[in-house]
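Before any comments, here is the structure.
Every protein chain of the complex appears in place save one, which is left out.
By letter and in written order, the chains are A and B; residue numbering begins at 1 in each of them.
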Amino acid sequence: MDGLMMHSATNRSIILNRLKRFAVRPDAPIESKIAKNRVHDLDALYSSFSQALTANGGTVIQVNKKDGALESLENIMKELDADTAVISEDSVLKTLGLKEHLNTRGINVLKGEKNPTAHKGTCFSADVGITGADYALADTGTIVIFHGKNNARLLSLAPPAHIAIVEKGKLLPDIDTLVAEIGPSRRDLPSAMTLITGPSLTADIALQAIYGVHGPKKLYVIFIE
Amino acid sequence: MVVIEPETNNFRELVRENLANEQQRKLLGDFSLILKALRDFSFGEMADGHAALQGGQKIREYAVNSLPYLLETFEENATKAGAKVIWARDAREANAFIISLAKEKGADLCVKGKSMVSEEIGLREELIKNGIDTYETDLGEFIVQLAGKRPFHIVGPAINMSVDEVSCLFNQVLGFDKTQNPVDLTMAARIFLRDKFEGAQIGITGANMAVAETGSIILVENEGNIRFSTSAPETHIAVVGIEKVVPTLSDATHMLKLLTRSCTGQRISEYVSVITGPRKAGEVDGPEELYIVILDNGRSRIYADEAMKSALQCIKCGLCAAVCPVYTHVGGYAYGWVYSGPIGAVLNPLLLGLGKAKHLYQATTLCGACKDYCPGGVDIPNILLSLRERAMAGDRSLAADRPPVRQKIFYCLWTWVLMDRLRYKIVSKLFRMVLRIAGVGKLPILPAGLSGWTQCRNMPQPAKKSFHDLYAETSKWMAL
Partner (left out) sequence: MSDSVALFVPCLVDQFLPEIGQSVVKVFRRLGIDFSCDLRQTCCGQPLINAGYTEGAKQVAKRFISIFEGPDYIVAPSGSCIHTVREHYPRLLADEPEWHKRACEVSGRSYELSQFLVSKLGLDDVDARYKARACLHESCAILRRLGISDEPKSLLKNVKGLELVPLNDADVCCGFGGEFAAHYPNISEAIVKDKANNFQASGADILILGEPGCLLNIRGYISHNGLHGRVKHIAEILAGE
C-alpha cells in the first residue's frame, strides 16, 4: 500500500504539472455566492412543497402541534400495517416523546444500535424509519438531512417506508437558499448531506415506473408548526 | 462476465445490425422524443432556461480552464474532511490501487453504483478477476451485468429488454421464479441486492461532481443504490475523472439543476448525496474510510489540445444523444465503447486513439443540435471537425492512422480545380456531361466514394448550363 501511496504522490505531480502548462489560475475566490436574505412566507412555501412532493409520489401533511403529529404518525403506521420502527436521535422526535408513544400503541421501536453491524441489521429489518430533517426546499419538495450522530443514514433508506418530521420553520424556497443558509460553515459540512425528493424510483425494466426498488417505497413528510 | 473490449472500429457492421432492428429503432425513436420533451418542459418551467443553460456552460468552461488549481483545492478540502485522495495516471494504476486496497481489507464482496468512468477502466472485471465478487446495483446495470451485455442506453441501460427477457435472465442466472410482472422482478432484484448491500465490505461509485470549495463529491440517483453503496460498507471508493471538479457549492447546485433536467427532465433526482469525507466520530453508519481516486486516463492529453479541450466540460447528462439524429437511429451499441452519442463520437477517439475509432467522427452530419443543448458547453461539431483534420494529417499524438494518401490526393486535386476559374469551368462541365449521359436515377458508375448517394436517392439532374454560364449570357436575363 505504501508503494502505491508514493506512486500516487508522483502521479499527482505529473498530472498537475501537465495540466498547469495549459491552465489559468482561478480569477475569483473559490466561495459560493450568498443569496440575499429574504423573509419567507411559510404558508406559501408549504403549499409549494406539498404540491411538488405530492406530484412526485410523496405524502405531505401539516399539523399544528405535538398531538397532531402523533396522531398523523399513528394513522400512517396503521395504513402501512407496520409493526416495527427505527427512529433517529433527532431532537424533534425526542421532544415529541415519539418512542414512548409508539410503544404504547404496540409498535416495536427497535433499539438504536451503536455497533454498525447491529445497526445495519435493525435498519434492514424495520418496517418504517422515522427521522427529522434539517431543511425542506419548497420549489422541488425536497427534504434535506444532515447525517451525523442524530440522523443516521440507513434509517431513511433501508426500511420500506420513511417518515420525516420537520419543523415548518425549516422550509426554504430552494436549493440556492440552502447553500446560503449553510453559510460560512460550508466548510464544516456533515459527512453526508442527503436531499430526498420522493420515494425510490426506477424505470429500468421496459420503462415501467416502479417505486421502492432499493430505497423506501413510501415517503411521508409531516410538518409541525 | 464479459471483459468489454472496444468495438469502435466495427462501426459499419454494428450500424447495419442495429439499423435492421426495427423494434429497437422504434424504442430509440420514442425514447429520444420523450427525453427531449421532458427536457424542454423542465427548462421551460425555469424562470429563464436559456440563461441558466448559458450559466452552466460558463461554469464548466471556467472550471476546466482552471482545472489543476481547483483539483488542488478539492484535494486539500477533501483531505481536511478525512478523505484519502489518490491520483492515478491510467486505468492500470487505478485498478491496481483499488484491487490492492480491497485485498488489504480482506474484502470479498463489493457493491457498485453506476459509473461510466469505472466502465472505462474495466474496474468491475478486474475486481472479479481478482476474486472479489462485485455487483452492479443500479437496476439497469445489474440486468446488463447478468446478461453479459453492454449498456444499451446511457439513461436506461436495459430498456431494450422485454419484461419476459429480464424474467428469463433472472430465472436462469439467479434462480428466480419467472413472472410477467415487472414489479415482482424489481422486488426480486431488491431482495437479492439488499443482501449484497448488507454484506459488502466495499462500495464503489463514481461522482457527478467534485466540489473544490468544500472537498465534497456529489452523487445523483433515483433508486437509492448509491446511498446504500456509500453508507453500508466500511469502505467507500469513489473514482472521479479529473474533469469532474467544479469551483463552489453554489456552482455545483447550478449544474445540478441542469444535469437532472437534461438527463431525465427532473427538477431534481429522488436522491442527491453530498459526501464530505468519511463518517465522523460517533456516527453509526457511513464508511470508515473514503478513498477518492482522481483519474487521468488520457484526459490531460485532451486538456493540452486547445481544439479538443472543451470535451472535458461534459457533465455526462446524455442529452446530446437524445437530440442526435444519428444516435436516435443507430443506438448506443454502434458506438462500440463506454461513451455513445455525440460525446461518444468525441471521447472514444480521443481516449482510444483516432485510428481505433475512425468512423465515429466521420459518421455525423454536424447538425449541431448537441452543441445547442449541451449544458456543459462542449463544442462538439468543431471538435469533430478538428478530429477529421488530425486524421487527415495522420496526427500520431492522437494515435491517428497514417494519413490517408488516396483521400489526400483526391482533395488535393479538388483544391487544384477550385483554385482556377477556367479549370473549375472545364472540369465541372465534363463532370456534368458525364452525369447527363448516364441519365437521371440510379447511376451504378458513380465512383465508390459517392455511390452511397444513389442507394436511396435519385441523382440530381445536372444543369445543362451552370449558373455561371447563364449569368454570362446576359441577354438571357432580359427574358426573366
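Brief remarks on what is shown
Just so it is clear, a residue touches a chain if its C-beta (ideal position, glycine included) is under 8 Å from a C-beta of that chain, and two chains touch if they have at least 3 such contacts.
Since we're looking at a predicted model, the values are computed, not measured.
Within the whole complex, touches from the chain that is not shown fall on B. Contact with the undisplayed chain is limited, among B:96, B:304 or B:385, to B:385. Contact with the chain that does not appear here is found for just one residue of B:10, B:79, B:162 or B:362, B:362. Only one residue in the set B:26, B:92 or B:408 touches the chain that does not appear here, and it is B:408. Counting the whole complex, the residues of chain B in touch with the unshown chain are 15-16, 19, 25, 325-326, 329-330, 359, 362-369, 371-372, 385, 387-393, 407-408, 411-412, 414-415, 417-421, 424, 428, 431-432, 441, 449-453, 455-463, 465-472, 477, 480.
We adopt the following convention: only the chains that are shown with their structure count from here on.
Across the complex, chain A is touched by residues 31, 62, 65-73, 77, 81-82, 86-89, 93, 96-97, 100-101, 104, 137-140, 143, 156-159, 161-163, 166, 182-183, 185-187, 189-190, 193-194, 197-198, 212-214, 216, 222-225, 227-228, 230-232, 234, 242, 247-251, 253, 256-257, 267-280, 282-286, 294, 296, 300, 303-304, 306, 309 of chain B. Listing the residues of chain A that touch chain B in their complex gives 1, 4-5, 7-9, 11-12, 14-16, 18-26, 28, 30-33, 52, 56, 112-116, 119-121, 123-124, 139-140, 142, 147-149, 152-154, 157-158, 175-176, 178-179, 182, 186-187, 189-208, 210, 212-216.
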